[in-house]
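Selected chains from the complex are presented in situ; the others are not included.
Naming follows writing order (A, B and C), and every chain is counted from residue 1.
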Amino acid sequence: MSEQITPDVLERLARASTATLTTQLFARGLRNTFLAGLAPLDPQRARFVGEAFTLRYIPAREDLDVLAVFRDPLHPQRHAIESIGPGQVLVMDCRGVSRAASAGAILMTRLLRRGAVAVVTDGGLRDTAEIRALGLPAFVAAPAAMTNLALHHAVDMQVPIGCAEVAVFPGDVMVGDEDGVVCIPRELAAEVAAAAAEQEELEAFIQREVDAGAALPGTYPPSEELLARYRASREG
Amino acid sequence: MSEQITPDVLERLARASTATLTTQLFARGLRNTFLAGLAPLDPQRARFVGEAFTLRYIPAREDLDVLAVFRDPLHPQRHAIESIGPGQVLVMDCRGVSRAASAGAILMTRLLRRGAVAVVTDGGLRDTAEIRALGLPAFVAAPAAMTNLALHHAVDMQVPIGCAEVAVFPGDVMVGDEDGVVCIPRELAAEVAAAAAEQEELEAFIQREVDAGAALPGTYPPSEELLARYRASREG
Amino acid sequence: MSEQITPDVLERLARASTATLTTQLFARGLRNTFLAGLAPLDPQRARFVGEAFTLRYIPAREDLDVLAVFRDPLHPQRHAIESIGPGQVLVMDCRGVSRAASAGAILMTRLLRRGAVAVVTDGGLRDTAEIRALGLPAFVAAPAAMTNLALHHAVDMQVPIGCAEVAVFPGDVMVGDEDGVVCIPRELAAEVAAAAAEQEELEAFIQREVDAGAALPGTYPPSEELLARYRASREG
């Protein structure tokens, strides 16, 4: 987590779509950065950008995963919530098992109070109506009422994890919108943010051309002639 | 189906969330009571509580499952609809196969007229726009236009079934909300209803504390000190 | 694609539900015509009818599927978009792999400008918020931000394909509503349209009876007596 993610990088990423960001990552050889199969609890609250704070679950064991474990303030799930900081995103590895929750409304309220900007899990979430009401962007494999203890054993935090079969390292930059969530390796965040801003500006121009009736050849991708017009338009 | 489910048990269950109910069942050793993978046709109409009336399908056979079968008023699907009573929930076992419907709008209208309070299926439903308009809470693996005859052979009713890989016995109490559906064994319903009411009251108190900025340790789960304040608040 | 689909056939199909249409196909021995597992991006914009224009993807190969391929105006994905005509529906075979997109907002804009009436894919779509804003009916296995190049290699168009494990031939008639999408073999379209119109009229009558409290026996399916009343009501 060496490099600092500057505010203007975050700002640029906040304006870029996940479609653009995955294209930029694809252009750099990264084909598996989109957390497929997750959906926002509230499509109107899908947009977020923040640094990954990871929590790892393994399958539950009946003798270990009982309600009493939460009395320990260092229980990894609870400890993770109390360790997360402003601007971070809680990303949970539930091995894609969504028959049980990975958290509920009280924890999500605390998360919000601590300044977290979103929650992402490839397991379930419970109390989804309340979480939606909180306004915290939340991406989930499926709502699930059953307590996490039934299927998930919280084991450690801030280690590299898989989430929705994508590698997520602590400090990676997570971006969400209505399409879903992309994980940007921390060391590529600045470069990708800059390239994405450029791509989006050009594509907005192209989109207007196509909207006005232009055919794809010469427009998307743009011909030299179109690029010249685009550059002129920016200078105008 | 020996024990009676009293109106006040139903009332308490109607106020409890499925999250709370699964926690109470988990506390009693039951880890597999949530019907994962089903979604409400209308999230605004997800809340219900009622007793399970079961219908069982096996895979269809082309020579048996033809349109003419419905001329028989004792065809199990039709007979089930005409046998269901006020306050019941039709729960259908489609083996998780949602490429075909398990019922459509006309049957769901009749269901409503007979006083049923909800329908739950791990198969598909057709005419979903009309069913949504009926206002009947409906949980489904996926909408599916194809008639049930294509993949499902209705075989008997009011037998124990699996639905979404959860055991459902006739007379069990089904509760639904936005998280999904939980099946409460009939003999546990009264006990779980009482415990859930208590849990919800305490958690509402905790939720307010956390909302106001309290950290998790000492709050969730509550310390003796917090519990004392909670008890005082109730007596107040 | 020999037979012509006349405007009144399309009009009838546009008024029929996919539930009715699959029943009519089932009655003709076709049990696998519903594209299960696809959902509309916008349930308010699910209704469409049009002729299938097919595009086929195979799995991607890293050395072939690079951003530069789109410079070729004959790249099958781009060429398909520029070849589609008024009243057609773009149907894409992504082998059910929805971890990557099969198209995005710029292409969908062009599709709309060319007169297409809908897009159907068993893969993903990106820029889903923008596509929803376009008003183009779109059915998709899941939103997915990642570019199609990551997992899909566009290989040819207007060949028979599988989409959501249903056979789709170029020129087949696709109909969509809130339940999903049905594929009607072109040669059956006129016959099915006529039969569906009749079925819907009768079922509307039945629905009113059931809504008014009629029991299923003698009503659904209708007795001779009810059919007589129905016929009288039409002549009235």
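In the analysis below, a contact is a pair of C-beta atoms (placed from the backbone, for glycine too) under 8 Å apart; a residue touches a chain by one contact, two chains touch by 3 or more.
Fair warning: this is a prediction, and the values are worked out from it, not measured in the lab.
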_With 3 chains in place and all of them the same protein, how many does the whole complex in this file have?_
6
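In this section, only the chains that are shown with their structure count from here on.
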*Same or different: at the chain A/chain C interface, is the fraction of residue numbers used by both copies above or below half?*
different
*Using the average of all C-alpha atoms in each chain as its centre, how far is it in Å between chain A and chain C?*
32
*Can you name the residues of chain B that touch chain C in the complex?*
62, 67, 70-71, 73, 78, 81-82, 98-101, 104-107, 109-110, 113, 124, 126-129, 142-147, 149-151
*Given the complex with chain C, which residues does chain A contribute to the contact?*
17-19, 21-23, 26-27, 31-34, 36-37, 39, 177-180, 182, 203, 206-207, 210-211, 213, 215-217, 220-221
